[in-house]
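Missing here is one protein chain; the remaining ones are kept as they sit in the complex.
Chains: A and B, in written order; residue numbering restarts at 1 for each.
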Amino acid sequence: MYTDKVMDHFTNPRNVGEIKNASGIGEVGNAKCGDIMRIYLDVEDDIIKDVKFKTFGCGAAIATSSMVTELVKGKTLDEALKISNEAVAEALDGLPPAKMHCSNLAADALHEAIKDYMQKKGK
Amino acid sequence: MKRVYFDHSATTPVDSEVAKLILEYMTDKFGNPSSIHSFGREVRKSVEEARDKVAALIGAQAKEIFFTSGGTEADNWALKGIAAANRKKGNHIITSSIEHHAILHTCEYLEKQGFSVTYLPVDENARVNVEDVKKAITDQTILISVMFANNEVGTIQPIKEIGKIAKEKGIYFHTDAVQAVGHYPIDVNEYNIDLLTLAGHKFYGPKGVGALYIRRGVKITSFQQGGAQERTMRAGTENVPGIVGLGKAAEIAKLNMEKEIAHVRTLKNKLIKGITEKIPDIKLNGHPELRMPGNVNFSFLYVEGESLLLNLDLKGIAASSGSACTSGSLDPSHVLLSMGLTHEVAHGSLRLSLGRGNTEEEIDYCLEVLPEIVARLRSMSPLGAG
Partner (left out) sequence: MKRVYFDHSATTPVDSEVAKLILEYMTDKFGNPSSIHSFGREVRKSVEEARDKVAALIGAQAKEIFFTSGGTEADNWALKGIAAANRKKGNHIITSSIEHHAILHTCEYLEKQGFSVTYLPVDENARVNVEDVKKAITDQTILISVMFANNEVGTIQPIKEIGKIAKEKGIYFHTDAVQAVGHYPIDVNEYNIDLLTLAGHKFYGPKGVGALYIRRGVKITSFQQGGAQERTMRAGTENVPGIVGLGKAAEIAKLNMEKEIAHVRTLKNKLIKGITEKIPDIKLNGHPELRMPGNVNFSFLYVEGESLLLNLDLKGIAASSGSACTSGSLDPSHVLLSMGLTHEVAHGSLRLSLGRGNTEEEIDYCLEVLPEIVARLRSMSPLGAG
């Protein structure tokens, strides 16, 4: 059902947790479909110094959350904004079709977190 | 790795005696029961013996048992067959909101054909209220279909009371007893059941075979057209090995029922007690007493079912969940929602359904790994105390 990469990120998720006084926080999903993702960012000079996540969801939801944090750590905000849900799925060697729309929301959560940071900074 | 099967409500392994018999009827006694030569006659006899055994399990007469390809076919047949044969009498059907999809989707199909269907609500324990049944009856009502025991939370319905009402009003009463047959004593006469669905693969019989019990005199149309099998009510070459296997499974179930209920209930109580003691923020789903002896169903708050399942699977434990994600649909289990659970709580449900092969050691093992898994997932969850 899931690729080895998905299972790897599901069983050993990277960057789980919260960041105190985060520069930006993004949350997406809804309980109806069973996915809620929250991403915390620590931004310095437009660079993502640290990133953490908390996710309520299925294997795909946890794996995409974990993957997106790996993809953006150390990247600039501009680079991070270019990461799409599809790119996250691809980095995991794909997701089952049923999961593509439902739980592939990690990039959205990231973008929300960046938006939150921008707003806080008044940009 | 140790493999522990706690998903008996989904399907059961075939009993080894049953499997041996099926093998014999595939290679040696392979005739077609419609044939008049010896190959045909020997299997015709075996099919009728199997019918006797299935009938005996539910207190029916052999002539009232019609073999089908499984529970879904029997459910479809019961509803569509009664609807078609009694349309002149009325167009109203009563069922519950927590039926299996084989009933619910067939009801939706019938609604498109012009029938009107009442879906009874259930209480927080997934029980239908007998008064609601009474109130739902109109002069158009031709059928009441309420499941014997629910497949997700194990709640047993007030079948006897509903049967009594149906009988008094002269309305046919069907029960989908797929989860109960072979695991719980059923007598179609005591309960005034007119039609009953059962499926082999839920009580150590083969997949692909089931039966519809149709009380003598009930007006129902045939399901498949073709040859004259099953007294012209269900055409198609009989699945002889499957039928013979179903018969054997019924015989074994009847013989061992008391012993097995006791065994499974002991394990269930131990598991419920252990989970309750070891894990906070949980909710037992289904009726505390009126439930199937092997059914355990909990919601673990702040946790999602599929990730719970996958983690258990990695530890070798097979279970099931009412989370949407396991079924490919968007909404979580209609059963849990009907019981009043919120979406989040429904998503965090886990069903552990025990069977005759399970052991105390397996329960201990589960009680060892489950708390860790729940704790780990909760530490990742944005919800709750997390």
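By our rule, contacts are C-beta pairs under 8 Å (C-beta built on N, C-alpha and C of every residue); 3 or more make two chains touch, one makes a residue touch a chain.
These figures come from a predicted structure and were not determined experimentally.
Check B:59, B:227 or B:274 against the missing chain and you find that the one touching it is B:227.
Of the listed residues B:89, B:207 or B:376, the one in contact with the hidden chain in the full complex is B:207. Residue B:106 is the one among B:106, B:155 or B:349 that touches the chain not shown.
Where chain B meets the omitted chain, the residues involved are 3, 5, 7, 10-14, 16, 18-19, 22-23, 26-28, 30-32, 34-40, 68-73, 75-76, 100-102, 105-106, 108-109, 199, 201, 206-209, 224-228, 235-242, 306, 309-310, 312-313, 316-320, 326-329.
Here, only the chains that are shown with their structure count from here on.
Mean C-alpha position of chain A lies 40 Å from that of chain B.
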